[in-house]
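Inspection log for the structure reproduced underneath, given as structure tokens.
With one protein chain removed, the remaining protein chains of the complex are shown where they sit.
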Amino acid sequence: MSSIQSQREAFYGRADTQSLAPLWTRLKSLVPEAPVPACVAHQWRYEDVRPYVLESAEHISAKEAERRVLILENPGLHGSSQITNSLYAGLQLIMPGEVAPAHRHTQSALRFIIEGSGAYTAVDGEKTLMEPGDFVITPSWTFHHHGNETNAPMVWLDGLDIPLVALFNSTFREDYPAEEAPVTRPAGDALARYGSGLLPVGYQAGSLNSPVFNYPYARTREALHALTRGSEPDAHAGYLMRYVNPVDGGWAMPTMSTTIRLLPKGFATQGYRSSDSAVFVVVEGRGRLQMGDERFELAPHDVVVVPGWTKYTLHASDDLVLFSYSDRVAQEKLGFFREQRL
Amino acid sequence: MSSIQSQREAFYGRADTQSLAPLWTRLKSLVPEAPVPACVAHQWRYEDVRPYVLESAEHISAKEAERRVLILENPGLHGSSQITNSLYAGLQLIMPGEVAPAHRHTQSALRFIIEGSGAYTAVDGEKTLMEPGDFVITPSWTFHHHGNETNAPMVWLDGLDIPLVALFNSTFREDYPAEEAPVTRPAGDALARYGSGLLPVGYQAGSLNSPVFNYPYARTREALHALTRGSEPDAHAGYLMRYVNPVDGGWAMPTMSTTIRLLPKGFATQGYRSSDSAVFVVVEGRGRLQMGDERFELAPHDVVVVPGWTKYTLHASDDLVLFSYSDRVAQEKLGFFREQRL
Amino acid sequence: MSSIQSQREAFYGRADTQSLAPLWTRLKSLVPEAPVPACVAHQWRYEDVRPYVLESAEHISAKEAERRVLILENPGLHGSSQITNSLYAGLQLIMPGEVAPAHRHTQSALRFIIEGSGAYTAVDGEKTLMEPGDFVITPSWTFHHHGNETNAPMVWLDGLDIPLVALFNSTFREDYPAEEAPVTRPAGDALARYGSGLLPVGYQAGSLNSPVFNYPYARTREALHALTRGSEPDAHAGYLMRYVNPVDGGWAMPTMSTTIRLLPKGFATQGYRSSDSAVFVVVEGRGRLQMGDERFELAPHDVVVVPGWTKYTLHASDDLVLFSYSDRVAQEKLGFFREQRL
Partner (left out) sequence: MSSIQSQREAFYGRADTQSLAPLWTRLKSLVPEAPVPACVAHQWRYEDVRPYVLESAEHISAKEAERRVLILENPGLHGSSQITNSLYAGLQLIMPGEVAPAHRHTQSALRFIIEGSGAYTAVDGEKTLMEPGDFVITPSWTFHHHGNETNAPMVWLDGLDIPLVALFNSTFREDYPAEEAPVTRPAGDALARYGSGLLPVGYQAGSLNSPVFNYPYARTREALHALTRGSEPDAHAGYLMRYVNPVDGGWAMPTMSTTIRLLPKGFATQGYRSSDSAVFVVVEGRGRLQMGDERFELAPHDVVVVPGWTKYTLHASDDLVLFSYSDRVAQEKLGFFREQRL
């Protein structure tokens, strides 16, 4: 070690006692030239993971678990409970007769329904019955519980902003004193009230989340197919729509962007990348997602992660419908979002 | 006349030659203490005016008239072509086989469908078929024409911001070179694209009007009835909803506020007044609108004007559905809007 | 008169009894192809009108007059008390020792200071001392009075949205029970609090007007001259700046756009027109405003009206500073504004 270097090292040692550290030895790693992959590309085939999800019911009840969920943990972030650098995903199972007890937390949650029909989520005093393809929101700090009064298991994907809340260290959680929070409004009330092209005169939003908390797939699917009759698909995205908060026209949730897209049979996108890592869920159809040499064959209910700033293309073997969520909305608000059409 | 007064008068005369005038002789009338009624309360019973509307077809064709409309002219503003101090209304008739030729203008128009089923309005490249109770928007400066390919006459109410545009003297109008402007998108495209809880990613609004240009009554009616199951009616308004621009959650049009409300059978509102003069259209049901001693019995398709800052109450004999439009949105933007719940 | 025409006329007569009128006989005049000049171009030379303003003090006191103002009445709108199709202007005089008593009204007012130094306006509990070139706001519905504790007369231009409020018929006015409303905050408080690049944490605006109610010319002038060192003037406007509401970055007032511009000596603009009629006040310097064949030689304190959609050019003989106000902000909000660079 040179004399200069050894003097520097001695200085660093003394500085450390004052909670001071040299920037210059760390600058390039603290402020990298381009995104440094954290999470990795990965696919969870539903046919592979479904048996585990169902088996989980043999090991624990919804009540004991509070939420019986298998976390989809990114292989590049083992032990982190994260599916991407900033987001969480899990598959939740609720069996006939079970109730996942009521609580609330700072973390916002989305549910994307995978299989089963007619179990409910109760959010903020309203129950909504869930069907495959429905997109359901549990806004930050609203009491919610789930229940299954049908005869079949119900499985959905949970997406949460847990790592974001953790970074900001602004977490709060509260259990409701009873298993179920009271239900005071009939099913469909929020959709009628806020999601029919109308809003109550004088309505003031109570949160940054959409007051429509179930976007039924029946309506979404019809909209997607209507688009195919009136315009060409976007070359980089297909027929790509975002779920919207009717109160301000922004994204439906304040921390997670949610989109749905249709790629007509045979359509292939051109290369695209963006700074947000995205989680894709196959809603209908089959196709292929390709990132460089990595190639994922897509089947219904599969979940795939595309790390941020990774170029990818999509190809539809059938009419292919994909749901997706990412932290794009947060990146846009903070000025971080970038995208590139190739 | 006193000497002082005569000197003043002389001064006023000299000042007038310089295009100068004393404020103090006019202050109280220029800046009144409270709204000075301009328009008057008035009702057009549909059973009375319908024969005139139909007779108009005997006198002129839609093509010759460009728009075959009978203006609902406020009796307090005779000759003004206005229904209120700031707005216009008319009843438009289009007969089977007719086309009202394409043009565009700065003025925004709303259509509220009164009778007939299935005639169309073509706006900005899309035809929409109109049914009773539908609320249809023709945004500022978009080419539009109307046609009736059915076997029955079609009648709707037109509401326009003609007096507003006149005050600002910012009017532009252009006829399309052909009778019909091209239709490039299938019916329902705008509703699917912008009115299903979704928006295209990256969509930039081209105007301040809602891109959803037909709010079908079937959906609106269902929403209104859903409300009755989940909450009590507002004491001063009933179940009152506003049509919304999905792009920003604001009013559907930039110059005219549009609302729809349901009053359950037997419900009576408490007194209310606001600074905007409003035009009410009875969609369904019967009831009563009372302003002081003036009492209007309401039947389907009747049109009633409530002048600004006039206290009124509503009473529903049946389930009563009322559409309404006013300049409230403009007053809100300019800081003029006031309301009072009595 | 043909038989058809006579039948039509008979129909119109019968329809009129029902408060119905044919649109087709009026359509072209109600919805013209382009703005129809209402106000005319006009100049008030300050050297001509100043004697009248000063003479007004011989005829009436500020107290008796409430506001001793000579209205600048557009020659094309005689008797209307308007300077343009939508706005009002007047020259207000306040003599040493006088107070113009406190009142408030829906109408918003701007003051642009012409001559004198140090008289005050008290707005919402704060007095501000006025200097030539200062732009002062009296927001809608705030108590205000004016006083002159100096030894010289004070003259300023008043701009109000009286015709706008009249159209919407949303006027309210209230006199304060005493001549002067209480002053509770020191001079300069609003500028310090809201106009120094800072805002109080948690501040909620109480109106759509800027909380900064005096934009001192000393600061404005310095900013204008700084611009000349860092960029070229805009070819159609010179160095053109708008007064800003610090709360939202929008125009300083909700109904009247206010701007100030500097044209360097010798600079001439290219042709420009916009849909808003504008009132110009010469702050400093001399120059020329030309509209087609009409040519106005500009000297300090002159007031000139440019009707909407009229092409004009400006030429600066000296460094020329012009203040201007118009209804542009209202037109923008309502979707009416258009401009053309020639």
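Letters A, B and C name the chains as they come in the text, with residue numbers starting at 1 for each one.
Rule of thumb we're sticking to: contacts are C-beta pairs under 8 Å (C-beta built on N, C-alpha and C of every residue); 3 or more make two chains touch, one makes a residue touch a chain.
Predicted model only: the values in this text are computed from it and were never measured.
Peer 1: Where does the absent chain make contact, in terms of the chains shown?
Peer 2: Per the contact definition above, the missing chain touches A, C.
Peer 1: For the chain left off this view, which of C:215, C:296 or C:325 is in contact with it?
Peer 2: Considering the complete complex, C:215 is the one touching the chain left out.
Peer 1: Tell me which of A:123, A:165, A:237 or A:321 is the one touching the absent chain.
Peer 2: A:165
Peer 1: Per the definition of touch given earlier, which of A:35, A:96 or A:264 contacts the omitted chain?
Peer 2: Here the residue in touch with the unshown chain is A:35.
Peer 1: Using the touch rule from the top, list residues of chain C that touch the missing partner.
Peer 2: 126, 185-186, 188-189, 191-193, 195-201, 212, 215, 219-220, 222-223, 226-227, 229-231, 237, 240-249, 259-260
Peer 1: Tell me, which residues in chain A touch the chain that this view leaves out?
Peer 2: Those residues of chain A that touch the unshown chain are 4, 7-8, 11, 14-15, 18-24, 26-27, 30-38, 42, 44, 48-49, 52, 55-56, 59-60, 64-75, 81, 85-86, 88, 90-91, 105-108, 140, 161-174, 207-209, 254-255, 275-277, 308-309, 327, 330-331, 333-338.
In this text, only the chains that are shown with their structure count from here on.
Peer 1: Classify the inter-chain contact topology: is it line, ring, star, complete, or other?
Peer 2: The chain contacts form an open line.
Peer 1: Provide the C-alpha centroid distance between chain A and chain C, rounded to the nearest whole angstrom.
Peer 2: Here the centre of chain C sits 52 Å away from the centre of chain A.
Peer 1: From the C-alpha centre of chain A to that of chain B, how far is it in Å?
Peer 2: Taking the mean C-alpha position of each chain, the two centres sit 42 Å apart.
Peer 1: Where in chain C do residues touch at least two different other chains?
Peer 2: Expected reply: no residues.
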